[in-house]
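Notes to accompany the following structure.
The complex is shown incomplete by one protein chain, all other protein chains being positioned as in the whole.
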């Protein structure tokens, strides 16, 4: 392994006393929290795309990074150089997982055959690097949105040949993920949506997407992949409207196509807020609907209307998220993937370390604070008490279907119900949360 | 009938040549459009609540209207005086329908028995007025959100007694709607949502809401009501998050509780935009999901984050909406209910006429423009052509399930697919729309 | 003083070890931070309106609180009862200040004379209560937005008689504020804006508002009031657009009317976010423009488009705000007024304590964290270094006006400038902030 980040050995836990900016202050992988190590709870993953493929462009500016692994005229050489640096970074960041798109790791080539060959070559290299470093694959995916052929969607494209191209990429990306021991396979419908309803047949495109997902599920069993299939919701961008808008929308889609037991969601913080929801809301909703899978841990900007994909740095926001996850029993195959990128101005070679270290400590601290919320027990009790009457006579009779609407109305009349007002106690509960976070 | 609006006889169609502001310029009820009269297509309805119950308050100001029917100390006298003016107005506005909440038309009283009695008295009065004026009921509903008992929700309240109170209102509002020949019954979950996840059990509240809707469906059959049950989506306000967020969310809810064939949606323009969608999107989505029912025709303000409930005045926006509806075959039991209110400064007695006349002409013109879009045929053809390959070999094989994902990938490789780029033609289609609207 | 909150003596600092929810965990009034006591830094104030006047209504619901001081048929008795409870609460909350609108404390009456008399009576009572409790007045203001006469604005009303009514209220509210030793006088242009440009003469209304503010300044000197005049920005709500949109807009207005040395701003967190800005942005902007005055410390909801006026509970957000204020030298006459209300469901008598205690601890902790950011020195140094070249030759020549644009261009050419890229170091700086907050 070449040493690109030659000033850094490896990031380790040094605790809050350290002044070393290249150390974890809160993330102690081996520390036990509620019966599991922090590493087991958090299952951190670093993404290939933002970290090693993005050149520092934005819609108004050209690339600012000038990475050496983007300098060769030979795409495959670049891919290999990139893999060297990527695994050096994964290792030095001391995280157990990484995640990639097919074309992050292997050049597309000029034909399907070339694509397949390149991906095959690179999969072997990645496997070797996984074995060398101990870094594992959290999930793989196929990029079916960058190539201009996907301008009008992949599975939902008006041209079935484009559907076929997407299917091809997914087959090979699933194979690669399987070979690399990936724990999940993610589908993000980057352009599964519309620019204008004027040229769109919603019902047709939904059928196409339903069929695609059914085929993916079938293929999973066929190849013996044991990981979890995940869809990542996003409401819009690059399109005007995307079909995988949010958790609730995906749930309806899965129900329609009989997939709600087969596919779960990979929720991204920034996509949640773009959809008009809090991150906590999306996570709690997925859990309540039994489709929670994994997280893309990042943050958006509350004042901006696009996907800024910044590193998470809010313990306040993520404590609430980790609290939902802890209550639900924690991750199974999922984890915390940093779908996040340094800022275009962050051109120092080590800024990417600062970004990830801050993010990791943020999530680690959030886990600890969430554990305190659990241990405090008052939150849980307050909620249990609030709904307690649903376990008593009237409540049970209603929920068990023992009373018709008219019988309930009759009961109200006979008893002249005047339900006693109860405080929602929001301020009190918020103070309990802040005590867990700030002492 | 007393004559409150004594300067107006009735609003009639006078065409675009008139200078009379109290005439329709575009809405000619008897005019045939695509084989049906405009009245049959549009099925206009006026709402009781904004028009006769709202006093002109807002969150920062007290009432500006001083209506005579809000002046008596006896609530039932007020209710009767209000009914007089309401039906005078419905009649003079020349619309076929109206809509109401239980407590819009009858005082709540101080007990459930009083509520039932008041509603019964007023239902008889409304029936008589319907017969006198020929105005019919588009839909009835129960207001389960204004009374403080519903502060934490109705069906989703932590207290089953509150659920029972809501059930009581719905039973009696359904009875009243049935007796009055209402063509639909609407459920708007005004506070079915949460203020903070900290005091909320999402799964529990969802179960409660599902049970409630199942009971409502059952009750519909029991009382022999032939109308359509409708849920009205709204994403938030007054709560932080409402469970009937948008059409896609409601679809998932209906699927979970086996209700997708029993309940449809009543889509409000302003709620669509608050949810981050265009009005057209919500209508088109409901149609694509087979749950389209009825419309609350109003408008929000694109720069404001609350429900301004203004009268619709955009032909551009509503032409697209009417186009979706025409393509789908038009309303069945649904219609265009003006869930809209004049501005707090519109204190002239006749401003409410201007509001409704403008709205009616806007929707009538939108219908005509949408019919031109249909007649032009190019839009339909362009969309049909765009997806035409899905009716050919590869497309059919995929959708009919004749190929596995791997077989599709193999097909792509063998044929080295390089799908030909196709223009989405958005600019061209938009020009066709504007030709339909503006000539 | 009657004892309404009879379960509470007074809220005191008990530190983080306490389990008493009715104690401060972080706010220790006497503790010295960067050379001043926390009380001197934070200058907390409780508002009369939300806390004692709001009945728990919202746009979809009637009042949920049923306060005893809203129960009498005699408005003046209610006002006195309310003052008793208000000062009991101010005292028990252990804050140095309160704030009020004229009609919060005194009934409007049925004529201007009655208004003046009522305000005069109540001012005497407030003065006595101030002396009894030691609570002081942070600021007074006049409510020129609730009465329907202000539906189309106060100073910007098309009717000069309405302007005159507003002037009347401001004269008497300023007198009351002066008599009560108020340290500031605030103007919030609740309806100084428009609902539609169609009925609005922007230039005329701006002239009216400019004249109004000039008269207020003149009156301040005339009555010998030594406090600071403050305008509170808000972008919209209840109107479509308000002229005091944000800090930058107010700055332009003040400059146009020659008032930038006479009037400062009272910035509210929730108004900042409604305007599309972070709270920190608005504070930093006001400081950079030399018009920073005071704060309404509250919070909005990042997903909601109206003024939720919740209690501040984010240490992360408010640390950045306090950091700006500390860097600028701290408050002079301004302070932290809690323009915040408990939730409509918070019907427990003591919820208002929880709301304020949480808010006070949040701001106190934010002060401490901001002090650590100052003491850490790295943030300040990084910024100083970043701009250091502006103190060297080229920078100084440019800023001091020694070079024309063409001379600068010539300099660039001759030296073939290729400025060296520099990292913005955002991730690193954010980690420093989180270290200050979380250790």
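All chains are identified by letter, namely A, B and C, in their written order; residue positions are counted from 1 within each chain.
Assume contacts are C-beta pairs under 8 Å (C-beta built on N, C-alpha and C of every residue); 3 or more make two chains touch, one makes a residue touch a chain.
Being a predicted model, the structure only gives us computed values, none of them experimental.
Q: Among C:122, C:269 or C:284, which residue is in contact with the omitted chain in the full complex?
A: C:284
Q: I'm checking contacts with the chain that's been left out. Which of A:23, A:39 or A:151 qualifies?
A: A:151
Q: With the missing chain put back, one of A:118, A:141 or A:236 would touch it. Which one?
A: The single option touching the absent chain is A:236.
Q: With the full complex in mind, choose from B:129, B:240 or B:343 the residue touching the hidden chain.
A: B:343
Q: May I ask which residue of C:21, C:63 or C:158 touches the chain that does not appear here?
A: Of these options, the touching residue for the absent chain is C:158.
Q: To test your reading of the contact rule: which positions on chain B touch the chain that is missing from view?
A: 16, 21, 25-26, 64, 273, 276-278, 302-303, 311, 313-316, 342-343, 345-348, 351, 354-355, 357-358, 361-362, 365, 421-428, 430-431, 434-435, 437-439
Q: May I ask you to list the residues on chain A that touch the chain which is not drawn?
A: 56, 58-64, 145-148, 150-152, 190-191, 195, 236-238, 240-241, 274, 301, 303-307, 343-345, 347
Q: Pick out the residues on chain C that sit against the missing chain.
A: Residues 111-113, 116, 148-149, 151-152, 157-165, 167-168, 170-172, 195-204, 206-208, 211, 214-216, 218-219, 222, 235, 241, 245, 248-249, 251-253, 255-256, 275-277, 280-281, 284-285, 287-289, 320, 324, 379, 382-383, 386-387, 389-390, 392, 394-395, 398-399, 401, 404-406, 408-409, 411-413, 416-422, 424-426, 429-430, 433 of chain C touch the chain absent from view.
In this text, only the chains that are shown with their structure count from here on.
Q: Superimpose the Cα trace of chain B on the Cα trace of chain C, which carries the same sequence, then give the rotation angle to the nearest 5°.
A: 180
Q: Is it true that over half of the residue numbers where chain A touches chain C are used by both copies, so same, or is it different?
A: Copies use mostly the same positions to touch.
Q: With chain centres taken as the means of their Cα atoms, state the distance from chain A to chain B in Å.
A: Roughly 36 Å, centre to centre.
Q: Counting in whole Å, what is the centre-to-centre distance of chain A and chain C, each centre being its mean C-alpha position?
A: So the centroids are 38 Å from each other.
Q: What residues in chain C touch two or more of the other chains?
A: Within chain C, the residues that touch at least two other chains are 64, 303, 343, 345, 347.
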